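Coming up: chain A.
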Amino acid sequence: MKETIEHQGIVSRTEKGRVLVNLLNVAGCAGCHAKASCGVSDIDHKVIEVVADERDFMIGDTVKIRFAPSLGFLALVLGYVMPFFVLITTLFITAHLTGDELLAGLVSLAILVPYYLILSFFREKLKTTFSFSIYKENTSKQ
Partner candidate 1 sequence: MEYFLIVFSAIFVNNIVLAQFLGICPFLGVSGKVSTSVGMGGAVMFVMTLATIVTYIIQYYILIPFGISYMQTISYILVIASLVQMVEIILKKISPALYQALGVFLPLITTNCAILGVAILVIQNEFNLLESVIFAVANALGFTLAIWIFSGIREQLEIMDLPKGMKGVPAALLIAGLLSMAFMGFAGIV
Partner candidate 2 sequence: MAKKESTFFNMVFSLSVITLVASAALGYVYEFTKEPIAAAQLAKKVRAISVVVPEYNNNPVEDMYLAAIPGSNDSLEIYPAYQNGELVAAAVRSFSPKGYSGNVWLMVGFIPDGSIFDISVLEHKETPGLGTKMADESFKAQFRNKNPQNFNLKVKKDGGDVDALTGATITSRAFGDAAYTAWKTFMEGGKHD
């Protein structure tokens, strides 16, 4: 499917080859009525860094950030789903091997550390994978 995810944002800073965009509507929470009061999720605005020719954009421009949901799912898998499986497999294995719940629990929590370490080895690769495209918003309504 050709579906895309789009967010509106405002260019907050431009540097050589990079454009920083302040997202306006972060999915979900931002649209949430309780956002203002929902203190636990303190993060209201997200800044996205996009690789783009900075000369095309001016601070204050309203832009659209676009990326494929498949990328979103990939991010989801790497960020949450994989560690989840790592976590749960470790838990089951250690629980069966040792029969000690405390140990199993702690080990499975600890396994996340190497997981994230491994993930951090690929940070450069990830950086190129998760790229957004950026479009200037035309001011008129479509």
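Keep in mind that, in the parts below, contacts are C-beta pairs under 8 Å (C-beta built on N, C-alpha and C of every residue); 3 or more make two chains touch, one makes a residue touch a chain; residues count from 1.
Selection rule: all candidates are chains of the complex that A comes from, given by their letters.
Here the structure is a predicted model, which is why all the values come from computation and not from measurement.
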Complex member touching chain A, one of 1 or 2: 1
Residues of chain A that touch candidate 1 when the two form their complex: 3, 5, 7, 23, 26-34, 38, 40-41, 43, 46, 48-49, 65, 67, 69, 71-81, 83-84, 87-88, 91-92, 95, 101-102, 104-106, 108-109, 116, 119-120, 122-123, 126-132
